[in-house]
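Complex shown without one protein chain; remaining protein chains in place.
So, subunit A:
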Amino acid sequence: MRVIKGAKLVAGTTLLALALAACGNATSTGEASGAEAVRMKIGEPQKLFSPGDTVESEGAEVMAAVFAPLVKYNDDKEVVNHVADSIKTSDNKVWTIKIKEGYKWHNGEPLIAQNYVDAWNYAANQENAQSANYFFGRVQGYADLNPGEGKTPSTKEMSGLKAVDETTFRVTLSQPFSQFGTMLGYTAFYPLPKAAFDEGTGKITDAYMKKPIGQGLFKMDAPYNKGTDQTINLSLFKDFPGDKPKFEKLQFKVYTSAETAWNDLQAGSVDIQEQLPPAAISTAKAELGERYIDQADAAIGYIGFPTIASRAYDDIRLRRAISMAIDRKTITETVFSGTRAPADDFLNPLLDGYRPGACKACVYDPDAARKLYAEANGPKTLELGSNMDNGHKEWIEAVANNLRSNLGITVNVTPFEKFQQILDELDAKKYTGMFRSGWLIDYPSPENYLTPVFSTGAIKDGSNYTGYSNPEFDELLVKGDTAATMEESLKYYQKADDLLLRDLPMIPIFYYRMNAAFSENVRGVKINLLNQVEWAQVEKVV
């Protein structure tokens, strides 16, 4: 009899397994309609959605479909008005922004100037702990909302931000800044509807962050449950006044592995993938032809020299020698399989102002490097620190090998678990060697490659990790920021760039590339300067 009991148990377990599997069926809803939707691969957004708190690319991609920015960037890399009807300034300090009529929120409310004022004040207030808080640092009155840790802001509004009428608002900056108009296309500058805020606390509600109401091309079908949902489904917003795409449904599919998404793309189960896995790059062009996109990306990878933590790298010749000893071309081609391009300027080819070959010390010349290194009496041992996640290990090892063989010295690679650890140890002067670094712009202006990474003001609050401080450089930035025209600004920024090329506080190693692909189901996929798909031009092939 006992055998029969045992058999019952085994059968019971099997039934349980089947029942559980069947439950799985019930939990996965929403993708049944996936057949007619345009499907795009994303990684899991880091946080729930809120203009002031979505600072990473995956969440920003979704937000870009739900919201329409004030400005966009055209094929010639110029800023063009989108929701904004006009953006005017006479002194780069007071900016008057007028929005076009006819825009509506997905819940039917009309879009008004006050929506921008509310959203920006919210993001700038330290009490709300919004990641994009620093974007508003140039607006007058920002300091009042950010008195520092443990203190409560005395007001909830920045004095420099006022709605003049229903469709016009005025932004007063604390210092003139010619690039302010360029910043306005970024996620942080999206508006928020009245419905976003809780009436009691004045905070953005959880419900809103799960299902943001925007004024853009697509509205979300259902709240997004971060961590559990594998898809985000959106539908075309019929009342959108601008150009609309020729398909109704958009779906973001969350993947953890680029390889899996690439397999899905080949099998036709996903339509757009923005970054292909390195292994796919070599064959993608031949396999996909027109459906493969290889374009410049806004990020740069550097190796930096500490100036505060150590004085060992003070000799410019030493830094030049190290730079010349690195074979950027081979590293980008072999280690990165072409997903990076050799860097030859502190500005990025994505934007105006970039000058090919500007960095003379970026040309590979091992003989000259060795000679220069000896002249500078460089140390016999160098430290090269890097965080080893996100695929940094391989290229750092390659750079170390270059330095070893070309300079005839010992190079110790110091591994760090995360990049923030390098910063902590540099600040504490515990680590005193060279270190890897990178920069992705916040808004597509050449200025953004300079001020946040190399200006004196950025040592404390920005991303100037080397501690480079050059009054002449800072002054050129101010001249660029206050210049009357874009062309004039650019001239000053290039002069500032020249100083960096001379001083080499960091050495640029590579530019990132955007290696995207799309399936046969879609046409006209274009990716803009912010690495976001321009949905209005996308067509679905039936």
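Rule of thumb we're sticking to: a residue touches a chain if its C-beta (ideal position, glycine included) is under 8 Å from a C-beta of that chain, and two chains touch if they have at least 3 such contacts; residues count from 1.
Here, contacts and distances are computed from a predicted model.
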Omitted chain (choose from "Thiosulfate reductase cytochrome b subunit", "Cation:proton antiporter subunit C", "FAD-binding molybdopterin dehydrogenase" or "Peptide ABC transporter") - UniProt protein name: "Peptide ABC transporter"
Residue among A:296, A:409 or A:440 touching the omitted chain: A:440
Absent-chain contact - pick from A:46, A:235 or A:456: A:46
Residue touching the undisplayed chain, where the options are A:176, A:338 or A:462: A:462
Touch with the omitted chain, as defined above, among A:148, A:357 or A:471: A:148
Contacting the left-out chain in the complete assembly, out of A:73, A:419 or A:492: A:419
Where the missing chain touches subunit A, by residue: 2-3, 5-6, 9-10, 14, 16-18, 20-25, 27-28, 31-32, 34, 46-48, 55-56, 126-127, 129-131, 133-134, 146, 148-149, 206, 209, 225-228, 230-231, 253-257, 259-261, 263-264, 266-269, 389, 417-421, 423-424, 437-440, 461-463, 465
